[in-house]
Every structure is written in structure tokens, then in C-alpha cells.
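Of the protein chains in this complex, all but one are displayed in their positions.
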Amino acid sequence: MNSSRTRIAASVAGIAALALIATGCSTGGGEGGGDDKVTLSITTFGTMGVDANYEQYMEENPNVTIEATNLEGGGAARDDAYAKIAAGTGLSDIVAIEEGWLGTIPDDSFVDLRDYGIEDVKDSWLDWKYDQGTTTDGKVIGAGLDIGPQGLCYRGDLFEAAGLPSERTEVAEYFGGDDATWDRFFEVGQEYVDNSGKAFYHSPRFFWNSFVNQQEEGYYKKDGETLNIEGNDVLKDQFTKIVEAENDELGAGLPGWEVGPEAKAGDFAVYMCPSWMLGIVQGYYDEGTTDSGWDFADVLPGGAANWGGAFLGVAESSEHKEEAAKLALWLAAPEQQAASFELAGPFPSTPEGQELVADTTSAFFNDAPVGEIFAARSEGVIAQVKGPEDSNIQDNVFGPVFDRVSQGEVTDPDEAWDEAMELLDQIVG
Amino acid sequence: MTTSTLGRPARSELTFRQKVSRFDYTFSPFLYVAPFFVLFALIGVFPIAYTLNVSLYDWHLLEGQGEFVGLANYVSILSDPFFWNAFGNTVSIFLLSAIPQLVIATGIAALLDQAIRGKTFWRMSILLPYIVAPVAVTVIFLQIFNQYHGPIAGLLELFGLEPIRWAFDVLPSHIAIATMVNWRWTGYNALLLLAAMQAVPRDVYESAALDGANKIRRFWSITIPMIRPTLIFVVITATIGGLQIFTEPRLFDGRTYGGSDRQFQTIVLYLYELAFPRRDFGQASATAWILFLIIVLVGLISYAITRAIRTADVKPARISAASIGAQQGES
């Protein structure tokens, strides 16, 4: 007993010693000293590719150290941002904000980038992107990074086996080209299912999302406050079509995300692909894969739509607003947007950045000219006003209902819609 | 107490020392217990009490305190199907963990309650999982309960069975989460029960053996009744811990708050979702208080049961709350 007690004492002492070392080590973060040296923290999420540029910036600005944290998934980043905004401490100097929750952030928690010269470079962004980062009273709290124009990822090999066109321009034409409609999409899907005996798409969640984003007003009216769902015949009509498609077994009954093994197994043949999704699909496969069968077509049923896109904001609680704003604006500049795209796939929100990546092709997607296609797909995008509960409605109202529909637990469109409305009441009401 | 100091220095000095001493003896005990009570009031009692206050308001994470709404938050929680879903999931996961855990722990304790070789080794070995934090347990079991790869998927494939969608279907997800809880706590509880078994006087067994009772019969008619208080204690702590389970379901599918369709959202996870992603501190606080009341109720019921048994039993082993603290950390 006694000797072991000594051992406990020894290990506690050891721990205490380690703790002392730790105190010595952990002073590196956050606070820049009195001299020019400054450490800037930045929190990003998902596969934004912003990190492609850190090295260069630190080389060009030797006094700056970038301390980067990347959180997986917008949800984790959002929850953390909410908590730290509410607390007033703990936010990074620069925070990546997703379009879906930009509208929920109190204006006064991020600096007005107009004070740091964003107006001088205002013209470099697509107008609607710049406007999204602007609050109702004209403050600019976010510097636009990427946008999410959508094309159609499809399995060329499976299309071919099912007797459908497989070459990407022909595929685009087959779906209706510039006049592609959702009705046609479901028709082609039915044809594929009949010919192959397999499901056409993985989950209705994504298509629903694309459709909502195509509308002039989505879940909210233009004022960003009034809900636009109950009694909205356009939404309900599409909702009904999706439920019917599910009943016809066009869907594979899979969850929205993490469907890599099913993708590889060919359990479905199309995937809605905003630019940032390319990296995700590619991530399902081993690095360097080129024979997956996936291809990418310049078409989206129902016309152009944006899905997602991020902004960089500078926290009001930052002790280095000036330097942080400088870095944020630099990271959001065309060249850096292009570098991020090359690394991870999010499409630039600046026309100049888009031009820089126009020649980009993707070996994984059968050498598809993705730069060119996304540029084409971003034409005619409607900048929809997002409301405070936009991402909640998407994830917690329609998501679960579509899951239930695709599991065959609900088959009647009206019943499913009523369920969604009940959920909506619960979540937002 | 008031002594004149003039002219009688010696006595006054003595009195002063006495005074100091008396002061020391009267007030030191309070000084010794004060830090605990002051700190606990601040970090334990105040938050719970203030939760009640928050729950009576419209209270937004980012916008702060709003109007007083009385019990409206409670009404909306209790009429929210998500709350009842979370309640059901919590109970289901609890049952799936408590029952097998109790049975196996009792069995292991009975095995160890013999003249076994390598006693210390076995006792330590069953405690091994206890040192693995819930986060690490979940991270590890995520790989084991994986639809596509890992030991279980491999086994199913070997037998030509369909893969199980652990993170998508309700019952499999509950089983997976319950397994994590069981893995971490069974050995710990076995040690508690073993201690209780060893406290049973040996002569009781001896006379039973002389009366011709076999091993199994002795187990059922002596061991089980004698360790019943500890069994109940284990159930109570497991219940209080189980009602607050958070980490395992939170990280089982980290993108969601307990599954894409809330298949395994528990009450504390529901509370978390309300408080942060949905930013409704008022409703989250109401949920906390509802759960608090449930736990108090469970505590009172178990207290009543324990008392009833205590008065009924001849020589009950008294339970100290030694492991409440340890098991309360379960989340």
C-alpha cells in the first residue's frame, strides 16, 4: 500500500510537472505582443480550401502567424460560432460563415468591412454575392468566398449500361439542356430505373434543396422574416412529385450524406453537385481514382441554382481587427479563391477568379471541364434571401420527412406534407 | 467577554490568547466547510436554480432575455413530439444498457467471488474499459459498429447477411449506443457487486451448504437477497446516469443531433439542440428542469424502495454513495 501510494504521489508530481511545461507552451495562442508580431486565428469548415493560401501570406507578411482551425461540417462551425458570439469571447479573429446561417448572426458581432476598405474592391465580386454579405442597414459583415452553382454528377458507365446517353453534352441535352425541367428529370429517372432495375438517385433531400433554391423566394419571403411555406403551391407541387417519384422507387432510400460505399457499388447514378460537392464525391474513392465512372454535366433541372457558399467575417472581439480584415480580404480575393478551388473545389464568387480557373478539368470526373461548366452554371443564379431558420427548416423539417418517405414509411403526398407542416410549426412556431 | 486591559497585562495577554483560541475553535469549522458551500452554491446550486428563471422567459441565445412567458415553454416542450421521441429513446437506450449490464455484472461478480487465482489481475482487467472516456469509447465503437467495414460488418458478410445500418435504423442505433455504455460500466458495477458479495458472512453459506443447498441454489437464495441493496444502488446510479446520456449519441453521428431523423436523440441531446443550434435558451431550460424533476422523482422512488427493503431485510448492507460521483460523470 505504502509503496504504491508513493507511486501515486510520483505520478501526480509528474502530471504537475507536465502541467508546468504546458503553461509554458500554451502561451503561444491568440495574443500578439507589443511588437509587430501578430497571430491571427481563423476558423473554417468543411473543404473550403482556404488553407491553400496561408503559407503564401505568412511568407509575404513575416510578422503574421496564422493559426488555423478547420471544423468538419457547417453544423459544428455554426454551433460553435453561435456559442462564442453569445459569450463575446472565444471566437477566432476570422470566422468562416455559411450562407445558410449568415442571416441569423447579430450584425454587431462582426466588424463592418467597409471600415477596412472592402468597398474599394467591391466590383471584384458577383453583385448578388456581395449583397448577401451586406446587412439591411448597409454594413458589410462578410467577404464572399465561394458560391455553389450546381451541375449534375452522373455515372457515365451506368447510364450507358441502361441505354441512356453517356457523353456529357448529350446527357445535358437529354435532360433538356438549358430548358431542363424537373418533370423531364423524373422521366429520365423512370427510364433509367426501368432499364437498369436500380435506383436513380440516392435521396430526395438534395433535389428538394436545389428546387427551393431555384425559386425567387425560398423558405422565406423577400423580407427575410415571413415564412413562405404553408400554402405555397409551387413548393407543395414539387414536394408531391418527389413523393410520387419515391413511390416509383426512383430513390435508393439512403441517408443524405455518407453514401460512399453505395456510390461505389453503383446503387444510384446521379448526384446534385454544387461545386463544393465535387470534392465530397471524389472523397468517396481512393486518391488518384480516375475510372469511377462519374462524370459531370452542364445541366440542372429547373434552371440555375446556387447551393451554399461561405463568407469570411472578422470578429468584433478580435484584438487585431486591422490585420485580420486585411487577411480576410486577401483570402477572398480572386487569385486566392482560384487557389482554393484548385485545392478543394469551391467555386470562386469573383468573375476574375472564375476566369482563372476556366481551364480546370477534373481527372476524377472523366476529365470534365469543371471550371467552364461551373461558370456556365452560375449564370442566371437567383440570390435568394435566406431567413433565420433556413438551414433548420432544411435539416429538421423537410429532411426527416423525406427520409421517412424514402423509407416507405409515408407514401401519401398530402400526409407527408402535413407532417412537414407539423414539424415546421414545432421547429419555427 | 469584554475585559479591561489596563493594569493587568499578564492576565489580559492570557485572555487574548484564550479569545483567539476560542475564536479559532468556534469559527474554524465554518471556515473549513465554507469554501465548499460557497463554491458549490455558485457552480452547482445557482445554475440549477437560475435555469428555472430562464425557463420562464422567451430567452434567445444571441438576443438575450425576452418577455416573461410563464409556463409556456413547458407547455410547448411537453407537447413537442421531439421531446417524447427523445424521452422514448433515452428510456430505450437505458433499458438496453441497464438490464444486460446488471445481469452480466452480477455474473462476473459471482465468478470473482470464488477462491480465484490472479484475483488482482482479473479485478483490474474488468475495470480497464472504465478508464476510456466516453468520447474515445464512441470513436472506437463507431469503427466497430460501422455499416460497411470493421469486425461486425465483416462477420455479417462472412455469413452472407445484410449489413446493419447502425446509425440509421432506430433499434440498431440504440443497441450500438447501449453497447458502448455497457462496455464502459459493466466491469465497474461488477466490482461494486463483488464487494457486496464479499460482505456476505461466510457462515451463512456454510450452514446452507451443510443443509445440502447446491451452488446455484445458494446463489439465488443467499447471494441475491443479500446484495439486493447494492443491486438497487447500481440501478439507481445507472438510471440517473442513463437519463443524462449525451456524449455517445452526440458523437455517434456528429453531423446530426442524434440521427438524421432523431433516431437516437436523447433528452440531453434534445436540450443541447434547443439551446445551441436552435438558440432557444428558454425552452432548453424548461427541458433541463423537466429532466431535473424526472431525476428527482426517480431518486425519491428508489429511496422509498430501498427503505422498504431495508426494513424488510434482516441485516442489510448499508450503501454509501461512494460511486454516485463516479457514475454521475456518465454522459
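For clarity, chains are labelled A and B in written order, and residue numbers in each chain start from 1.
To be clear about the criterion, a residue touches a chain if its C-beta (ideal position, glycine included) is under 8 Å from a C-beta of that chain, and two chains touch if they have at least 3 such contacts.
Everything that follows uses one rule, which is that contacts and distances are computed from a predicted model.
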Listed names "NADH-quinone oxidoreductase subunit H", "NAD(P)-dependent iron-only hydrogenase iron-sulfur protein", "Carbohydrate ABC transporter permease" or "Chemotaxis protein CheW", matching UniProt entry of the absent chain: "Carbohydrate ABC transporter permease"
Full-complex contact with the absent chain, from B:L56, B:A196 or B:A238: B:A196
Missing-partner contacts on chain B, residue numbers: 21, 24-26, 28-30, 32-33, 35-37, 39-40, 43-48, 50-51, 54, 104, 107-108, 111-112, 114-116, 120, 122-144, 146, 149-151, 154-155, 157-158, 183, 187-188, 191-192, 194-196, 198-199, 202-203, 205-206, 209, 215, 230, 233, 240, 243-244, 246-247, 250-251, 254-255, 268, 272, 275-276, 281, 284-285, 288-289, 291-292, 295, 299, 317-326, 328-329, 331
Residue ranges of chain A at the interface with the undisplayed chain: 1, 4-5, 7-9, 11-12, 15-16, 18-19, 21-23, 25-26, 29-30, 41, 43, 46-47, 67, 69-73, 76, 80, 83-84, 86-92, 257-258, 260, 280, 283-284
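One rule holds for everything that comes next: only the chains that are shown with their structure count from here on.
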Sites on chain B touched by chain A in the complex: 61-63, 80-82, 147-148, 168, 254-256, 260-262, 276-279
Chain B-touching residues of chain A, taken from the complex the two chains share: 72-73, 75-76, 78-79, 82-83, 85-86, 104-106, 255-257, 260-261, 392, 395, 399-400, 403-404, 422, 426-427
